[in-house]
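Right, I'll just put the structure down here and ask away after.
Only one protein chain is missing from this complex, and each of the others stays in its spot.
Let's turn to chain A:
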């Protein structure tokens, strides 16, 4: 494990924006990830057996409603879980190293150079008592041992890279002196400071107004291309997924219920939850028409049913759904191609690892082939 850690912390030479990753390489492979939360009423499993992969230069969207475990998954990947949470099971293989098996101290070497994270609320995520220059430069001071002056120069470069005007003077400003959109840019700059292979963006535009949202998504796209980063975009916004992501993993009650390339999943959902989500998007509605929604609400973490997690809201529910939880299996039109892949690997939403291979279509439903999409 040490050798892997050392290897990964070798300084990467080359100009900013160039990393060792080739396009479409699998950068991150998560499988069987489980996170437990210790509560007063006992331990609950907030994330259960989640698996997906992220590829260089591509965006993977983790899609789901509030409380489905998508942010928890992001924090587990980044190693910044709350003290009451435990990483119970699973592997997080980032560029050949299993982060889940490292000690917190070993993980610090990866935080920054290999993996960056962007939070939703940029105001609380920035330290109010330090200038943005100090905070932007910190990664360089920690990982590259630069002095304060060099770190400040790097901070100015970063600010220019993310489109903040007059970086030379703004570098000495404090977070509260920036607008929401600018703060989000600073947060993104911080995450990409050391050209990480993987960027996790946890609802990066939820707190922003629509025009700024578009700018921020554009910025993320540009940075992704420049650095051939793998981006994990956590969102509940179907439109953002459709526009920005290459592949999607739909989460429900701590489980991935469907995954695959965005175009295929959205065109031909193979899980009733995905289908319900897509149908709840208002299309061609007259003013005053009833908006469609999925009836009911997600199960409490304290009593997730033993069978299918979606059983209480599913229109297709049968006895077998209450008795047995469906595994994530190849599904959809490309099922025939995928069937050749090892089923075990398919359950973690990966194929056999060929760099040119596309993400497998999978769904966790006993009746995924019976869903009709008109």
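In this section, a residue touches a chain if its C-beta (ideal position, glycine included) is under 8 Å from a C-beta of that chain, and two chains touch if they have at least 3 such contacts; residues count from 1.
Note that contacts and distances are computed from a predicted model.
A.B. asks: Refer to UniProt and select, among "ABC transporter permease", "Cell division ATP-binding protein FtsE", "Molybdopterin-dependent oxidoreductase" or "Response regulator", the name of the complex member that is left out.
C.D. replies: Missing chain, per its UniProt entry: "ABC transporter permease".
A.B. asks: With the full complex in mind, choose from A:111, A:234 or A:249 the residue touching the hidden chain.
C.D. replies: Residue touching the chain left out of view: A:111.
A.B. asks: Looking at A:22, A:127, A:218 or A:280, which makes contact with the chain not pictured?
C.D. replies: Answering carefully, the residue with contact to the hidden chain is A:127.
A.B. asks: Where the complex has a chain not shown, which of A:25, A:65, A:86 or A:138 is the residue touching it?
C.D. replies: From the options A:25, A:65, A:86 or A:138, the contact with the absent chain belongs to A:138.
A.B. asks: Where does chain A touch the missing chain, residue by residue?
C.D. replies: 75, 78-80, 82-83, 105, 108-113, 115-117, 119, 121, 124-131, 138-139, 142-143, 174, 176, 187, 190-191, 193
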